[in-house]
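These notes concern the structure reproduced below.
After this line comes subunit A, so read on.
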Amino acid sequence: MSLGRPVVIEARGLGKIYGIDRAPIAALKDISFAVEEGSFVSLVGPSGCGKSTLLQILAGLVPSTTGEVLVDGVAVRQPAPEKISVMFQEATLLPWKRVSDNVEFPLEILGMKAGERRQRAAAMLSLVGLSEFTERYPHELSGGMRQRVSIARALAPDPRIMLMDEPFGALDEQTRIKMGHELLRIWEKTGKTIFFITHSLTEALFLADIVLVMSHRPGQIVGTIKTDLPRPRTYEIIGSAEFGATRNRIWKLISQDDREVNGKGMASL
Partner candidate 1 sequence: MKSLVLFVQIAFVTVVIGLWAAVSRIGAVDPTILPPPAKVAVALEALLRSNDFLADSLDTVIRVVAAFVIGAPIALAAGFVMGENIGVGRSLSPIFNLVLSVPQSIFLPLFVLLFGLGFTEKLIFGITHVFFVVAVNAMAAVRQVSHGQVMLARSFGANRFRIYRSIYLPAMAPQVVTGLRLGVIFCIIGILLAEMYASRTGLGVLLLRWGESYAVDKLMAATVLISVATIIINETMRIWEVRVGRWRNVVENR
Partner candidate 2 sequence: MTIRRGLMILIVLGLWEAVRRFDLVSPLLLASPTEICGALVKSWFEYVVALRLTVTEILIALAFAWTIGIGAGMIAGLRPLLSETTGPLLSSLFAVPLIGWYPLFMVWFGIGITSKIVYAIVSGFFPIAINTMNGIGALDHQYLLFGKAIGCSRRQIVFRILLPMAMPSIVSGLRIGTGLVVIGVIVAEMLASLGGIGYLISYYRSIYATDHVYLGILLALGCAFAANCGLSLVERRFTSWRVMQIEER
């Protein structure tokens, strides 16, 4: 499933087991995939299948039990904030800091000087369209705006890779669609590699070049689908026959797995 670019993230046989001594729970099992530079990859799967765990392993926040993750050919064992940025479902903005200070915060930790920080933060906020809100506090902003600040913050260190864990999950549908467009615009402008986790089939397909489909816990990759839809993408594409067909393929993969799990009578989650 290649787009013809160098591989930037490679997962090999990732597995994660929790509670090894007591009642071991396998969250992930034998996950392998490759993400190419500058591509937009979505991961879609049912709730509780271990998507977040996978993302945390990719980010170096949590160690895997088996297998490894290579970024640029080097094994990931801890966070690499200059290279990799992470976004969560909640914006996790620091409520006592203004918007601009929030965006500057990762840069502060990385040791960037104040003047440079200010410039980058202003640039990123302008990129996400929030230049007028730099002096506000997070509680003054709507959910969508907060996530945009979060995107600006994730972009600030100019990472090559962005990992996103259902960043639009807490937003209403219309805001979600708008944010999706925004994200694609930013992605096309900056050329970063984006790994995007969602439980929405539509969102996964709409945004990505490649969709990885994950099974129930223990999470495994049950399918890799190349989206093959033209860019730039607009909302209308969701109504097209092609889109529908591809989405059905994804759905089949998921529900097949569902049937297998339920059919065998195992506890599904």
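Heads up, the rule we're going with is that a contact is a pair of C-beta atoms (placed from the backbone, for glycine too) under 8 Å apart; a residue touches a chain by one contact, two chains touch by 3 or more; residues count from 1.
Quick note on selection: all candidates are chains of the complex that A comes from, given by their letters.
This structure is a prediction, so every number in the text was calculated from the model and none was measured.
A.B. asks: Here subunit A stands alone, and the other chains of its complex are listed as 1 or 2; which of them touches it?
C.D. replies: 2
A.B. asks: Applying the document's contact rule, which stretches of subunit A touch candidate 2 when the two form their complex?
C.D. replies: Touch residues, subunit A against candidate 2: 56, 59, 61, 79-82, 84-86, 88-90, 92, 94-96, 105-106, 109-110, 137, 139-140, 157.
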